[in-house]
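The complex is shown incomplete by one protein chain, all other protein chains being positioned as in the whole.
Our next item is chain A:
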Amino acid sequence: MGPSTQKSAQRSALWRGAVAALPFIIVLVPFALLFGVAATEAGLPISQVMGFTVLVIAGASQFAALQFMIENAPVLVVLASALAVNLRMAMYSAAITPYLGDQPLWKRALLSYILVDQTYNLAVLEYEARPEQSMAERTAFFVGCALSIVPLWFLFTWVGAALGGTIPPQYPLDFALPIAFLAMVAPALRTLAHVAAAVTSVVLALMLGFVPLNMGLLIAALVAMMIGAEVERRMA
């Protein structure tokens, strides 16, 4: 591929990524609003609410941290439980390395910053569907996904913090996260191995709810990955 065709392939991958991520705006906006509102109601000034959103960009763990802070938990407990919620991202990091790993460290660092549930899940679907793409195209797709959602995540957290408690409580904002995640997972249930992993994950996560610091979820996920891999090996 010549330099100009390579450039245009990157541009088209960037666009594809940006468009693929658009649907997530529907759930990301209420989720960001909700964090802004909840953090403000808990007593954080806008600067700290935005500090959370920009430095951490991981909604579920921000809510976890906030919940423990409202309960005045020891700082180490706040950090440990919120980071445990994010440990799944180590698995994302490992899973995406074969696709994005072969480039300079600074690029990998920037990509790490925007490695979130949506970008990871969309990118893996794309990479599996188009295995012939170059590293530059895969990176462009990933950045495109992030461009559609990350700025809005910042903006609507700020809007939520500015609105404070003026959003009527009857809006079911709490369910934005489940709907978003379920909508991402369902199309990925392509084989018996995927279904087996998902069912294992649900059953174990519900059974291990008593395990402190969200470690039950991580145990459930590890076992589910092993079940998925094992079913795949036996079906092959």
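Please note the rule applied: a residue touches a chain if its C-beta (ideal position, glycine included) is under 8 Å from a C-beta of that chain, and two chains touch if they have at least 3 such contacts; residues count from 1.
Assume contacts and distances are computed from a predicted model.
Trainee: Out of "Menaquinol oxidoreductase", "Type I-E CRISPR-associated protein Cas5/CasD", "phosphoenolpyruvate--glycerone phosphotransferase" or "Branched-subunit amino acid transport protein", which one is the UniProt protein name for the chain not included here?
Mentor: In UniProt, the chain excluded from the picture bears the name "Branched-subunit amino acid transport protein".
Trainee: Out of A:F35, A:Y92, A:F141 or A:F156, point to the residue that touches the absent chain in the complete complex.
Mentor: Per the contact definition at the top, the residue touching the missing chain is A:Y92.
Trainee: Could I get the residues of chain A that touch the absent chain, sorted low to high?
Mentor: Interface with the chain not displayed, on the chain A side: 23, 26-27, 42-44, 48, 51-52, 55-58, 60-61, 65, 69-70, 72, 75, 78-79, 82-83, 86-98, 100-103, 105, 108-109, 111-113, 115, 117, 120-121, 124, 170, 172, 174-175, 177-189, 193-194, 197-202, 204-206, 209, 217, 220-222, 224-229, 232-233.
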